[in-house]
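Every protein chain of the complex appears in place save one, which is left out.
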């Protein structure tokens, strides 16, 4: 039989210049969501500045920053978990349980760092449980974390007898109230955590496998990635960050109660998805989550300053959420067809 | 060039008998979840019968049935939406809004059927909005329905001014309290709706496209299925069933409040996922949802009858949820490797 | 923990007496007069008789900004308070700023920061998360904003609100009277829908109820007093769990029930009716559900004995009155309580026509 | 050729800044089988996706059946009589083979008591089995496609396009995963379709397949149609060399 063999060794094919440019579009595509969010943020800021004399105030920006912290810290871990194709509904419960543990330990006389460490260990523990069940037992992460949501919250009630723990420890409370160079400590914590994890994402196996597992867990496993072990890392991280968020709640409010942070998981997930992270996994960025958080926090703040009635606030928030996402999506769509 | 051509016209290949049997396994695979749920149900019933003398009582089964109805009716629509690869978080809000509308119209003197119809129309409307936004605007269904959740609930508060509507209409209340041949009317409604939709699923394009869109929306669109138009149908159905569930709530409690059914979406989704429907879409069955509902309702009922302390109830529910799903998953896994 | 039995060991009689000296629950003679000192940002005790206090609702000479922190905008009880404050503020020409604490501790602190930032002359610091009181009051104190609180005692803040224990006791007495009349106080069971998440103040309503019933019918055995968790503040869950409990307790012949608010009470009443049992539920706060159901009556048909009125629609008169006095530099009592009253099918028309 | 079934003039397509098609002119007559070759990433799939309504062209005109068309959705192209086998098959893994074959065009019959229109599942199974038999493959029509072998999946995708006789059939590498026997049957069916007035555009890297059934072979290079070859009655080895040259633009030495 006669086969035909070309003499093309190493020669470029027609796709070269074409695809190289396609790449830049791909890079720009993610940015489209961020750009849209930045635009929404700008619109919000301009509108609220006009509508309220108190909005454009350094102190008010501290308010906005403080209001972002609890949901924001948990959103870092949630972003990781969702990019990795998972879901963590247990964060609200973990916040409450970890906060209660820290408060109780401090009240029992333990030093603050140890108490906070214990809370984080608790969060990691719940996270590892989530990761193990969702990974090794192959149980849907929604169901897994819905179950741990109920279990952890229930145990928090059982152990506390439903009673709140009031914290008097000055150091603990200072975390919630103090400022460094005019910036609230909790905001510093939030930003540092965002930068730290955000810096790891493109530079480490941890970050790369987050995307790989979320993009195609089967392919990642076939490529030799220990997918289930990495899931422990992702959920463990989410749990530990939720625990930190819980301690921040206690520091800010001065009390730890078993009912704290109920429903916080929805706020967290809203920010993550608004930030452009795909629920199908494999796509998303921490920076987007940060913008999503900011858009929501400024909206909350502005609507209150402007004096929008609280029922209407819900309506307005829902509409803004839809518009922001729709806009990002439309811009992305039009880019596709340029 | 010499090509080689066989004389195989119509001849069977080696795969024939092999794959024909694989099919039966595939059929059995879905049933594994159902079988596990039936086993869990049986265990619950035996355990509670031993632990409480009141459990095995005809009246108690009416109680359990009644308790299933509200979540159950909404779960029918949710099952469809999730099989089709979507998500409907707005059901709790739709229940409240539709219930309030029906109650208000009846109190204003409209006839009961017209009032209920109006409520269903409201539900369909919200559903169509969800479907249109999630479909045509390509917005993540979680975000879409999270937004409508907030909007609809907010509007229910705005329009009602937060006031509850107490229903005195005897016909309306009878729906919630009457029985037919010993079976509560609401249970009859639940079962009829399950049978009706369950009967359509394997026999109509509606049912087939539910699975097709959920399995691979792109492939379905390429095959000429008007995917976005069908999404309107799926979400519209979910909205209308949520509206019916809302009316049942009013009929049962005699009051319609804007805060009603808050968080019901989580119960609904829990039942659906417990029933074996995949959040990735393409897989699931109404019968599984029914079993999931029954497992949860019997558990709720039994724990109270046995007198388990209320905080522990949450913990126990979470654990049972995990165990039930884990068991189904393990059995399915082992089947795979026979 | 033994919340099933309301805080007593099994087998012993139920004792839950009102504690003395609880802030926010002081008897009239213990209440002092306060005046706000803008320099220190604290209330200071002044001489005078707190019992003489009457809110002055005349238009102030100069308008000012009044902050209203809503403890929970979705609560049927909080709605008329908010509406009243809005009405009074408008009538008096005050600038009103608003924030919903949404019954969440972190939201409450957030609201405090937002409201204090806008420099109001007075803030109604409505918050039902007792543990967050210190944190949010620190914010108002630092900003030198005088405050009053609703239903929950907060430091350096004038308490205004319900007499939770007393309100429960009023309901308990009414229920006890019914039990003596109808059942001669025989085989009486107490069923109480609770939700610890709603705080200790709300819990006092149940304690008061048990004491109230027992003051009429004598000691009721501990195993006949049941506390049932009803987390959702709606009728649906109350209906289901009460039905289940009734199924498990067919021996509970005569039932007296209470819970924290009217929607849940309505669910309990439905459950009693549907199960064909003999019992009555006393509602709390008399919100629109409570009023409507009580009017529907009679109790023998609705199983809804009546409700304890908290008069939320009148709260604004007191709260705004306090604000006017404090801003005007006048002294006010550290605690202002409203008068509760048990409304029944027979007499509710006089209060809510 | 004014009687062309399909006529493309200066069709271009860009993804962002990447120009995949830079001006494609192509005519296909009724009954004609045209082969399309091109290196990996040349834009073959992109071109047929434009014809089947998946992508919109960036510029250029398309005429089908004598009138200008612009398909917004695959459904529109399908209604106009254009059927396509996608390179990535585009199957619903959770549906069985029969359901995939008839997806979007399920035969229906009157429901119970003449009410409604119910899926005719028996007809679908029988007809799907018949197509598979014609392709020489004994694929169980009720096996889930997700569990099938690579070749079996490809056969399902092929069967879907063959079941409905279109005016133009676009086949994007339909034989890549098939065994020789199956390829033979498939090409046989293509020939039969041609006899029944179906025009075919066949993409393949297997030159022998194209030579066997195509009236004309065109090569896509640098975003344009760079060459056209009529294989009828010519020497195979020579043709292969010519095709390879058309593909790369370089003259080649045939290898032993």
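Per-chain residue numbering starts at 1, and chain names A, B, C and D are given in the order in which the chains are listed.
Keep in mind that, in the parts below, a residue touches a chain if its C-beta (ideal position, glycine included) is under 8 Å from a C-beta of that chain, and two chains touch if they have at least 3 such contacts.
Note that the structure is predicted; figures quoted are calculated from it, not measured.
Trainee: Which listed residue (A:159, A:225 or A:306) would be found touching the missing chain in the intact complex?
Mentor: Within the whole complex, the residue contacting the unshown chain is A:225.
Trainee: Looking at the full complex, which residue from D:105, D:167, D:205 or D:224 touches the chain that isn't shown here?
Mentor: D:205
Trainee: Under the stated touch rule, tell me which residues of chain D contact the chain that is not displayed.
Mentor: With respect to the unshown chain, the touching residues of chain D are 15, 38-42, 45, 87-88, 137, 139, 147-152, 154-155, 173, 176-183, 205-207, 244, 247-248.
Trainee: Can you name the residues of chain A that touch the chain not displayed here?
Mentor: 1, 3-6, 8-13, 15-16, 19-20, 22-23, 26, 202-205, 208, 211-212, 214-216, 218-226, 282-283
Here, only the chains that are shown with their structure count from here on.
Trainee: I'd like to verify one number: the distance from the centre of chain A to the centre of chain C, where each centre is the average of its C-alpha atoms, in whole angstrom.
Mentor: Distance between chain centres, rounded to whole Å: 37 Å.
Trainee: Please work out the Cα centroid separation of chain A and chain D, and write it as a whole number of Å.
Mentor: Going by mean C-alpha positions, chain A sits 45 Å from chain D.
Trainee: What are the residue numbers in chain C that touch two or more other chains?
Mentor: Where chain C meets two or more other chains at a single residue, that happens at 1, 3, 73.
Trainee: Can you list every residue of chain B that touches 2 or more other chains, as numbers and ranges?
Mentor: 1, 157, 162, 263, 309, 311, 313
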